[in-house]
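Yeah, one chain of the complex is gone here, protein chain that is, but the others are all in their spots.
Our next item is subunit A:
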């Protein structure tokens, strides 16, 4: 409350020039009392957050169609987790500067689970600038999301856009594989249907050729008897080519 108290007291002091003396004394007492109180407790640095724009909106959306939109159970413990996660992010980005939970200062919390926060350097009151904090969050975004089991869509940092995962591009697009299979099957079908009558004809020709070979031998014999001159009546012809002795 120091900066705020200072400011307030200064403005009072300005007006107090016109005030009677005993009022100024009262104000001095108040100021010293505050200073003594602050010396007793660890300094809680409470900044006017809107001057340092680092805002977080924590939103729980219904991410699917079903109607039960359970609100995210926010509590002081969850806030502690948030500060710890952010401290981790800062440590990770700055390669070891010992940020602690006490260096993350949220303020202006609303019922919407939405708040501002500022980050200070460890053991000092120097603020870390917005750019650095943004880079740190960007780097460890997945870890912060994971700590809360939320996603980029449900845990939103105002002004920090999620870096989307690179699209996975396989060597052969999957559709081409299915296309190849179907095209292959169709081609085989066409070739089969076209070749089938040709193959049939070839088989028939081979069968005819075989029959002709066996006929030729008997044909020579019957030609000798002179059967080709007239109508060959096969009723009385023997099944065997050679007469039995």
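Here is the rule we go by: contacts are C-beta pairs under 8 Å (C-beta built on N, C-alpha and C of every residue); 3 or more make two chains touch, one makes a residue touch a chain; residues count from 1.
Assume contacts and distances are computed from a predicted model.
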Identity of the absent chain, which is to be given by its UniProt protein name, from "P-type ATPase C-terminal domain-containing protein", "Transporter", "EF-hand domain-containing protein" or "Proteasome subunit beta": "Transporter"
Subunit A residues touching the omitted chain (full complex): 57, 59-62, 65, 67, 69-72, 110-114, 161, 163-164, 166-167, 174-179, 182-183, 186-187, 189-190, 193-194
